[in-house]
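Please see the structure below; I have some questions.
Apart from one protein chain that is not included, each protein chain of the complex appears where it belongs.
The block that comes next holds chain A.
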């Protein structure tokens, strides 16, 4: 039903429906539909019947007993021994009284999911520590607030005590010759091991007991639930050249190996500091233009911007490698004819030159020609020499070279290069 249909029409239909006697089954709803979607025929019902726990036999006394025994078992004698070591006799009496007072069946039956307004917004079993989510419990006492470094005398005492502890207690050294004593000591004491322990783990604090530290615990190497899940993205085909994973994306895009990628020379030609003016101030970032060339007829230009200079430079270099395209070269040393390209107000004119001419170009264009593997060329920028536009125009000029064979085909001619025909091909 169209929304633009007048409301009068809707109302008239409704009155007409109520005025007529109902034929057959009475309609569920007399109201005319005020919306264009189709009416639901009936209230949605679940396809599955809900079954009560009683019908499934989950709340029989035997089941309750079984669950209570499984979830809330009594302390075994061994566990009581461990508790006795840890707690005082008074605490043990209180613990046993508490154990006797609470029936495990009550724990099973009376356990409820909280509905009070002060409940936590999530469900959790506080009797268990999940190593990934939960904070680690502090098993050790806090460090001694009066702890300090030992003085020289205390240090000396500490060392003597350490050495005294090394002497075996169960041997009577009286009336023994020095050789015998030395023999026994050599047998019983691993002096080099103790030395290594002392130098590796020297304690220069007066508080020598282990204590909690304010530092966060280091990540365990064998963390439960995480162990074996994380694998660093190192491809053995990279020969260990890309452990950081910097070139993986580029490798996938270009199909080059990491060794090939690293062999491509890149150079940053233009850097600009650009600001984004927001109402909170300027956000400074760096814009970088880089070129990449293999020195053999392939050239790419990449531009990137980032708040972090290093990120912008890396991105620009990777993009430059990704954007590499073939550049036409005559005799792998110069270009075909002369080409001109214009970007903005910058015009770049490039002319081919004879062998041995060299690169006569401004420094950015020089870098471009060097990276693409052109050795004889004359470049001129008669108008503006904007750094960014000069690089872009140069690329445009290099790519806009015409293919002589294509031109010859277009004119129906046969093209023959006669350079290297005379003088036995020794033209240069």
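Keep this in mind: contacts are C-beta pairs under 8 Å (C-beta built on N, C-alpha and C of every residue); 3 or more make two chains touch, one makes a residue touch a chain; residues count from 1.
Criterion: contacts and distances are computed from a predicted model.
S.K.: Pick, from "Uu.00g026380.m01.CDS01", "N-alpha-acetyltransferase 25, natb auxiliary subunit-like", "MMS19 nucleotide excision repair protein" or "Methyltransferase", the protein name that UniProt gives for the chain of this complex that is not shown.
M.R.: "Uu.00g026380.m01.CDS01"
S.K.: Determine which one of A:72, A:287, A:336 or A:357 touches the chain that has been left out.
M.R.: A:336
S.K.: Kindly state which of the options A:52, A:112 or A:413 is in contact with the chain not pictured.
M.R.: A:413
S.K.: What does the interface between chain A and the hidden chain look like in terms of residue numbers?
M.R.: Given the touch definition above, chain A has residues 336-338, 402, 404, 406-407, 409-413 touching the missing chain.
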